[in-house]
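A single protein chain has been removed from this complex, and every other one stays in its place.
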Amino acid sequence: MQNALKVVVIGAGSSYTPELVEGLLRRTESLPIGELWLVDIEESRWKAEIIFKLTKRMVEKSGSDMKVIMTEDRTVALKHADYVCSQFRAGCLESRIRDEGIAAKYGMLAQETNGIVGLANACRTIPVALDIAHEMETLCPDAWLLNFTNPSGMVTEAILKNSSTKTIGLCNVPVNMERGAMELLEADPKDFFIQIAGLNHLVWARQILYKNEDKMQFIIDEVLAGNDKMRPQNIAPFEWSSALIKDMGMLPCSYLRYFYASDDVLAKSAPTECDGVNRADVVKDIETKLFEVYRDPNLAEKPKELELRGGQYYSESACRMMNAIHNNTGEIMHVNTLNKGAIQGLPDDCAVEVSAIIKSSGAYPLSVESFPEDALRLIQTMKSFESLTIKAAINGEVGTALRALVMNPLVGTGEKLELALKDILLQNLDMLPTFQRQDIDLLKGDFSCSSL
Amino acid sequence: MQNALKVVVIGAGSSYTPELVEGLLRRTESLPIGELWLVDIEESRWKAEIIFKLTKRMVEKSGSDMKVIMTEDRTVALKHADYVCSQFRAGCLESRIRDEGIAAKYGMLAQETNGIVGLANACRTIPVALDIAHEMETLCPDAWLLNFTNPSGMVTEAILKNSSTKTIGLCNVPVNMERGAMELLEADPKDFFIQIAGLNHLVWARQILYKNEDKMQFIIDEVLAGNDKMRPQNIAPFEWSSALIKDMGMLPCSYLRYFYASDDVLAKSAPTECDGVNRADVVKDIETKLFEVYRDPNLAEKPKELELRGGQYYSESACRMMNAIHNNTGEIMHVNTLNKGAIQGLPDDCAVEVSAIIKSSGAYPLSVESFPEDALRLIQTMKSFESLTIKAAINGEVGTALRALVMNPLVGTGEKLELALKDILLQNLDMLPTFQRQDIDLLKGDFSCSSL
Amino acid sequence: MQNALKVVVIGAGSSYTPELVEGLLRRTESLPIGELWLVDIEESRWKAEIIFKLTKRMVEKSGSDMKVIMTEDRTVALKHADYVCSQFRAGCLESRIRDEGIAAKYGMLAQETNGIVGLANACRTIPVALDIAHEMETLCPDAWLLNFTNPSGMVTEAILKNSSTKTIGLCNVPVNMERGAMELLEADPKDFFIQIAGLNHLVWARQILYKNEDKMQFIIDEVLAGNDKMRPQNIAPFEWSSALIKDMGMLPCSYLRYFYASDDVLAKSAPTECDGVNRADVVKDIETKLFEVYRDPNLAEKPKELELRGGQYYSESACRMMNAIHNNTGEIMHVNTLNKGAIQGLPDDCAVEVSAIIKSSGAYPLSVESFPEDALRLIQTMKSFESLTIKAAINGEVGTALRALVMNPLVGTGEKLELALKDILLQNLDMLPTFQRQDIDLLKGDFSCSSL
Partner (left out) sequence: MQNALKVVVIGAGSSYTPELVEGLLRRTESLPIGELWLVDIEESRWKAEIIFKLTKRMVEKSGSDMKVIMTEDRTVALKHADYVCSQFRAGCLESRIRDEGIAAKYGMLAQETNGIVGLANACRTIPVALDIAHEMETLCPDAWLLNFTNPSGMVTEAILKNSSTKTIGLCNVPVNMERGAMELLEADPKDFFIQIAGLNHLVWARQILYKNEDKMQFIIDEVLAGNDKMRPQNIAPFEWSSALIKDMGMLPCSYLRYFYASDDVLAKSAPTECDGVNRADVVKDIETKLFEVYRDPNLAEKPKELELRGGQYYSESACRMMNAIHNNTGEIMHVNTLNKGAIQGLPDDCAVEVSAIIKSSGAYPLSVESFPEDALRLIQTMKSFESLTIKAAINGEVGTALRALVMNPLVGTGEKLELALKDILLQNLDMLPTFQRQDIDLLKGDFSCSSL
C-alpha cells in the first residue's frame, strides 16, 4: 500500500493509547495507515509493552493490515513519519505526584498546567519537546506534530516559536464544551456552530448558534442550573457565580473556575500534606487499574474503564485532526496554534487556543471578536505567565521563573512562594538541564541536602 | 410554498440583473424563492421595465413558479424580505459620466471608487444606502443586505457602522482572482485554497495552495509573464514591476496597478477633456447595446453580450452567498465585513475585504497574517481615506472631504485639488443633502453660477 | 491687591489643612493669595472650626494679609476661584472604619484605595467629586482642581473623563520616593533626576540619576538592605524579595508590597474582626489627638505631631503645584493626569501617575519607556479594575462592580467575595445614589434587614 501513512506515538505507554488506536481503526478508509510506531522510554517499558500487545490484538480483531512496531529509539521511529502524536510525560507520573505534594506542602494550587507544578512541569518537558521537534526537522520535515503533552499550551508555544516543525496543540476542553452544548441543545451537528477562543485551559465560548439562533443565554442558564455538560469528567462539579457569568455573557471553560471561584475551589480541592490525595495520586490509582485491564489477553478493544480517566476526546481529536489534514476537509476544530492576529491584544507569535478551519496546509483560525476588558486582561496576564515560564524553561532563568509566578493571580507572592519555588526546582534539578544550582540558591530558604 | 424566500433587488434596472436572475433560477432546489421584487426609481423606469419583462420570460422558460414583481415603492418591496441585493447607482450613469469628466478636466484619476470621483459618488450614495438600511431595520429586521453598490467598500462600511441591518459587501475582484488562479493551475476546486485580504479594490492573495503545495510563486510568475487570468475583463492589460511583486511575494489584485504602476496607468488610461473617452462613457455605450438585446421578446436567457460588461461573477457571488446563508454551508467566500481583528493595524469597526466562512449567522473571517509594512501602510492610508470620506458624506464636512483626498496617494495636493473638489461638489450639490453651499465656497476657486 | 489669588479647600476640616496653610504662608512672595476659603459639610463643622481658628492664628502670626473664610456653601466658595484643593472624605472617617471592618470580617484586604474598601469608597466619592467638578465648569472655568481625595487615582480619572474642569491628581507616594532617594544619595537637587511612572499607588522609579550616573542599583541595594527611605511613615517596614526586585531593576513604590509580597503583608497586617485594629482606627486615634493640639489657642503654627499622620508632602505638593502653574516654572513633578500615550499599552483617556513638567497650561508628561511585560500586565489589570470601578460607581452597576473585583489579584473570587460585596454595598446604600437595592439583591448571600 504505497500511500499508506506512518504514524508515530511518543509516550505510547500512556493509558490513553487504546483510545487513539480505536480511533485510527475506525477511520481506515479515509485515513490509510501503514505503520503505527509506539515509542516510549526505558522507564515506561512495562506499560508500553502492555499497550503494544493490546494494540496488536485490536488491529488483528479489526482486520486491518496496519503494522504495529514498538521501539525506544525515537529517531528510527520519526524517520519519514507523516504524523507524530506527542503524549509523553517528562518525569513520568512520579514527578507529577511529587510536585503536587510540594505544592500541597505550601498550601498552593496543585495543578499540572498551572502554578508551581505547571512551571516545574514546563521546565522538565519543554527541553524534551524541543528535542523531538528539532529531530523532526530533519527526519520527517513534512510531518505534522500533534501535541497533547502537558502543559500543552506552553509546550506548543515553545515548539511553534523555536522550531520549523509543523505543530498543532490539542486539548479535550474545547471539544467537551462543543459536545456538551450540542447535547444540551439536542443539536444536529450540521446546524450547530460554536466558536471557542482563549488560551489552553483558559477558553470561552464566544458564540453558540443553533439553527441560526443565538443559544448562549440558554446554555449559560443550563450550566448555572447545574446542568453542566461542558465539564470534563475529571473536574468535580462546582458552582459558578451567576451574577458574574450572566454579566459576561460568554460561557467559560471549566478551568476558569480557578480564576472565577478561586477561594471556593482552592478551599474544597486543595490537598493537604497529611492526606495527600492529589489529583496525581487519583490518576495513578486509575492507571494502575487500567493497566490491569489492558493486560487481559482476551481484551481486544478500548475498555469502558478508560472513560473514567478523564481525557475523553483527546484521542478522538487526534484522529479527527489527522483525517482533516490528510483529506483537506476544511472542518472547524479548536486548536492551539500561533496567534497571528486571531486574538487582539496578544503578540502574533504566541500560542492561542481557537476555532479554526483545518486544511491540508494547516489550521486557519477564525478571527475573534475583541474580548471584554476583564477577560482580555486575564488572557494577557496568563499568556505572559506562560511566555515567561517558557523563557525560564529554555534558558534556566530562576529570576524569570519567579517573576512568572508572581504574575499569576492564582499564586500568592512573598516568602512562601520563594520557598516553594526553591523547593520544587531543587527537587527537579536532575531533570532541569538548563538550570544552575547557584542561581536557585539565591532564592530565599534554607534547604539542607538531606531533605532533597 | 410556505417557506419560500422573498428576494428584493434595488436598482433592478441595472444591466446586470439578468445574470442574477439566471443564477437564482439555476439554484431553485437549494434556494427556494417565492417572490422576486424588482425595485427602481422613476428615472430608470424604462430600463427596469425591459428587465422586468426579460425576467418574466426567463422565469417562465425555466418552469419556475417564482413570482416577479416590479415596483417603485421600496417600502412595499422590503416588507418581510429575506434577502435584499443593493445594486443601485445614485445619480445614475449620467452622474458618473459627468464626474469622470470633471476629473479628466483636472487631469486627475477618473475612477468611480477612488479619488474625487469616488468621493463624489460616496457623498451621493451613502445617504441613500443608509436610508435603505434603516428601512430594513423595521420592515425586515431578519433580512440580509447584500451590497454591490459602489463605492462598495465605503458604502458597506457606512452601513455596518450606522445600522443594525445585517450586511455583507460583495465584489467581483476576489472571485476573479480565485477563478483565475484555479484556471492557471487547472485546479480541482476541492484541493484548492486561496486566502484573500485587504480592502475593497485593494486586496492581495495572501496564500494560494493546491494539493497542499504553495503555488504563490508559480502564479506570480505566470502573471508577470503576461498570463494574468486574475484580471477582470473591464481592466486593460498592463505590466507589473517584476522586481516589486517578486520581492513582496503576494499577488496584488488588478486595482493595485493604480498604486504600484501609477505613472504608467495614469499616463495610458487618463482620459483627456477633448476625447472624453472615460470608462463611464464606455459603460454607457455597452449598456445601450445590452438593453437593445434585452428588449428582444424572443430572448429568455442571459445573453452572451453581458460578459463584455465587466462585472462577471457579481451576480454569481450574490446567488452563492444567499445559498450559503440559507443552507448554512460554511463555505469560504471573500466578503466585505467588519474587521473585528481580522486585519491587524485597522480598527475593529471598519470594513475589510477578507476570506470568510459563511454560516447562517453570517461571515466569519479567517484570521489574516500580519501584512508586510509597506502593504500595511497602504491599507491603513486608504482605509483612513475611506473612513474620512464616509464621515464627510454623512455630515457634509467639506474640510474632512479635502483632508481625505489629501491623504490619498493617487490624488495630488495643492490648488488644483481644491478647484477640482469645489467643482465636483458644486456640480453634485442637488444630490448632496448634507452639504452646505457656504462651506464649499470656502475652498479655493471662483466658479461663476453660469458654469454650474 | 488686585491679582491676588483665591484658593478653596474642600474638606477643610481635615487634620492636614495646617500643613497646607503653612506651605501657602511660606510662599507668599511667589504665590500671592488674597483669599483662602475653607469649605466643609455640617457633619464636620466642629473640626472645620478648629482648623479655621488655627488658620487665622497662623496667618496673623505670619503677618500676611490673606483673608480666611469658612463656609458650608460650596458654590459661594467656588465662584471665581483660582485653585481648588479637594481633600474631602465622602462618608467621613466613620465610613472608612466601617468598611475596613467589613473587609476584616471576610478576611479581605482592608485598604482604602483598593479591594472592596476602595470600591465602596469610590462608589461613595466619585458622584460627589463629579458634582464639584461640574460646579467648577460654570463657577470658575479657569480654575485648577488639585485632587487629593482618595481613592485618588480613580477619582481623578472619573473627573478627567467626565468634566472639562482642569484637574491634576496628587499623591505623596512619588514625592516620598524622590525625597528618600535624594536622602540616600545625599544629593544636591539640581543634579538629581528621578522618573516615576505607573498608576496611583502602583508606581515604579524607572530611572534614578545623580550627577549623570545611574543610581538605580545603588538605591535598590539600600532598600533591600533595609534602608528604605522611600517608604511613607504610614506604611510599616517589610521585606522585599531580593531575587524579584534585582531581576526587575526598577524600584517599586511601597504599595507594591501588596502585589509582590501579598501573603506576607496580608498575614501580618490583616486586621481581624475581634481586635478591630484597622488602619482607619489608628488614623481616628491620631486625629483625635491632633485636634486636641490644634485647639490650643496659643498654637499658631503646624505642630510637630502632624508628621505622625503619614501624609507628609501632601500639602507640600499642593503648594508646589500651585506655584509651578502660577509661575509657569516648568519644573518636574509627579502627577495623576490623562495618559495620552505617556504609558504604552493603556488607553489615551485613562489617568496615570507620571513625572511631568508643569507649565501654566498644565502637566506635560515625560514619555515613559516600555514597561517589562510583568509590570505592564499588572498595570493594565489594575487600570481595568479602576476603570470598571469608576463605571460601576457612576452608573450603579453591580455586575460591573463584581467583575472589577474579580479582576483584582488581591481579592479572591467565589462565594465569599459576593457576600462581602453585597454586605458592603448594602451598608453603604444610603450614600450610593446610583445603585438600586434590587440589583444588589441578585448577589449571593442572605442579609436580614436587622443586620444592616
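As written, the chain order gives the labels A, B and C, with residue 1 at the start of each chain.
The rule we apply is simple: contacts are C-beta pairs under 8 Å (C-beta built on N, C-alpha and C of every residue); 3 or more make two chains touch, one makes a residue touch a chain.
As the structure is a prediction and not an experimental result, all values here were calculated from the model.
The chain not displayed here makes contact, within the full complex, with B, C. Contact with the chain not shown here comes from a single listed residue; of B:H80, B:K246 or B:R437, that residue is B:K246.
The chain not shown here touches subunit B at positions 239, 241-244, 246-248, 259-265, 373-374, 377-378, 380-381, 384, 387-388, 398-400, 402-404, 406-407, 409, 412-418, 442-444.
Within the complete assembly, residues 190-191, 193, 195, 207, 209, 211-212, 214, 328, 330, 332, 340-344, 348, 354, 357, 359-361, 364-370 of subunit C touch the chain that is not shown.
Criterion: only the chains that are shown with their structure count from here on.
Common partners of subunit A and subunit C, by the touch rule above, are absent.
The most central chain, judged by C-alpha centres against the centre of all protein C-alpha atoms, is A. Two chains share more touching C-beta pairs than any other pair, namely A-C.
Of all residues in subunit B, none touches 2 or more other chains.
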